[in-house]
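I have a structure I would like to understand better, so I am pasting it below and will then ask my questions one at a time.
Missing here is one protein chain; the remaining ones are kept as they sit in the complex.
Then we have chain A:
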Amino acid sequence: MNTMAAERVTDRRQTPEPTVSGARRKALMEQFRKAKPAICMERTLAFTNSHKQTEGQPVILRRAKAFRAVCESITVRIFDHELVVGTLGNGHRLGVLCPEMSWSWLKEEIDTITSRKAEPYQFTDENKKLFVEEIVPYWRGQSLEEFCLERMPEDHKNIGIGTGIMDTEMKWRSGVGEITPDHQDILFVKGYSGIKNEALDQLRQLDNLSRENQEKRDFYRSMIEIAEAMITLGKRYSTLAESLAENCSDPVRKKELLTIARTCSNVPANAPASFIEGLQMVFFVQLGCLLAESSPAFNVGRFDQFMFPLYQADIEAGRLDRAEALEQIECLWIKLSEIFWLLTENGAKYYAGYCGFQNLTLGGRKRNGRDATNEVSYLALEATANVGLHQPSVSVSIHPETPDEFLIEVCRLARRGNGMPAIHNDIIATQMMMYKGLPPDQARDWNGLGCVVPSTRKVSEWTYAGQYNMAACLEWALNRGKSRKTGQQFGLETKDPATFTSFDDLLESFYGQVKKLIKTGYETTIIQQLVHQESVPRPFFSAMVEGCMESGKDLTRGGAKYNAGPGWVVVGCADTANGLAAIKKIVFDQKKTTMAELCSALDNNFEGFEELRQLLVNSPKFGNDDDYVDNLQVELADFSDREFRQYRDVLGLPFHSAIMGLTFNIPTGNSLGALPCGRFAGVPLAEGSSPHPGTDISGPTACIKSLGKMNHENQPGGTLLNLKFLPKAVEGERGLYGLSALIRAYFELGGYHVQFNVVDARKLLDAQLHPEKYGSFVVRVAGYCAIFTECTKEVQNEIIRRTEHCAL
């Protein structure tokens, strides 16, 4: 037990009464609640018009110039009460369409987008017209989507698009996302002026214009465009704030507006000089990310690490008190909640909840291995509790020397029932980063990405290249490669299952199916990486990752100092392990049924086979500390790792595996017939590496023991454990100590991530029936949080279905 005090700063001003009332937070939250998510066409139009003028120029330069055109022209707005400012257009919650990535989906969904079941968006008739008449004609035949689909072989498309068996939509219809700006060493040190000057220097140093240097020249010119664009965006906000201040009759607000003007005249052009400037820098960069390529997982990174020096300086100089700092953080949190990733209808099934997946990491260790918790870590937890919205996705990193005091505050926040924060094992995350190829000190400086992925600001990677449905492989092994739902021949035509004479026969067919599916996944990713290199280079992001400026190369070409191979997510691992265990037990150990009878039961979705189904349901299930099935789960995860690891991506880096979540388990489950674990056709699968909902019936310690048996470090794309508790089970300080001890124990066992939903099923059911009563009631969906009432009914049911642990 370590109770060493973290870096805490005492508020020097010692204000007798709080300087901040919480009224601003309430007003901003009210504005947020009233705003309905909408599609904005401002970026789309400016980006398109710029491209019309740059035909024939290098792709990277065209993208940089288009970005600049966007920053020079989109609406700038400062709303009432705001201290941190910036919008993606004229409104609060705006989705950005990137037609260079994909436009076809919106054209297909144009009549349903405002009314569809999952994540509808407002889309004005005027914008619809603009989209159809101006945008679509220009990009037809020119988008990432069309390039990718043109190159993908028919087989890969048949199995990998809209099937629930394999999905890579995020990489053929969207930018990569999945990156963390290097605030510590780049943005908070030199600002965009510094970046511009470096690019100018590099240009000057190019001594000849060889082929290689021509490419570098294009790259550095792009860097200058990007830097100018961001500097301009800041200046426009500064000017706007000044003019608003001039016309403001309220002296308090007038002063605030003048501060905003001053802040935006310094950032993002220069290094932030105060706490508020640091926050504003963070938000400008987030806006830049979205405007550059509307994608998920633009992470804030280790917020407490890069903000603490500014906080300390302001406090010590008496320019700021703790309450003001807290209020300013809350303002940023609300702005981050406005950001979401525009989704297709299919995408909305997987990533429900108007989420931006902007991960923000607290705690952990410094690069020298010492505890990194500081006062800003605590402030950020407090702000998260106060705001209670779904963004940023707060992650905490826990290691053996994390102060107990911090872990208790983490548990206190977790117990509020909003599902925040995601709790990570610093030691395992570091090992994962090392497995991805980073040296130990860099690995230790990891931060959360998207939902539960370990990454760092120094690395460029596709953490989520796609996902595959492992339970489908079991289905195919028991149906000679055919889908039970559609009859399509997706897999290998393996042996007739009725002829299996041993469990090994089954495993052989099954692993054959997995190998083939993984190979298809690998090939699909290679195609997509090539298209990304050619058609959607990433100048904006190359400016904020170390190595690109030095090498003169874009991220897609391997310009970053560190690169890691693509990650593929396994879905339905527990269902597969449970299914294999049930067959092993009932068919081969106890001989209570035959393979032929089992297959016939599956064909009939257990109709007329209830007795057999009960035998299957009551056989060992992952999540109960039972080696019989847990060993299979371990074997499956290790197999996925070994199989991916043999493949290399376009930069020569090894693929890797992950068992994390999002809401993949719903559509993947929908694509499958009955499974031998006793699950009926169409029912959602297990989530991430968690047990199948409702089957972990031996309490949280047994569940944790099962999960702890897995080798998390060789799933460097992340693993995920969701535990749901009834509020009663974790009440009082005792409950907090209980939770914190569970976390410490899970991490000692080598677990990587755990998140809690501490909420009564009755409350969830009530919120489903009476959404109006619950407003912005945030729950953890799967590695990320969303507003419960904005989730689809399927996702809501899924949350309700998870096992509740309750010790009475």
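As a working rule, a residue touches a chain if its C-beta (ideal position, glycine included) is under 8 Å from a C-beta of that chain, and two chains touch if they have at least 3 such contacts; residues count from 1.
Convention: contacts and distances are computed from a predicted model.
As stated in its UniProt record, the chain not included in the shown complex is "Pyruvate formate lyase activating enzyme", which appears among "Sulfate/thiosulfate import ATP-binding protein CysA", "Pyruvate formate lyase activating enzyme", "Probable K(+)/H(+) antiporter subunit E" or "TRAP transporter small permease protein".
In the complete complex, the hidden chain is touched by one of A:199, A:560 or A:702, namely A:702. Contact with the chain that does not appear here is found for just one residue of A:110, A:385, A:745 or A:761, A:745. The residue from A:53, A:124, A:502 or A:618 that touches the chain not shown here is A:618.
In the full complex, the hidden chain is touched by chain A at residues 610-611, 613-615, 618, 625, 698-702, 704-705, 729-735, 737-738, 741-742, 744-745, 748-749, 805, 807-808.
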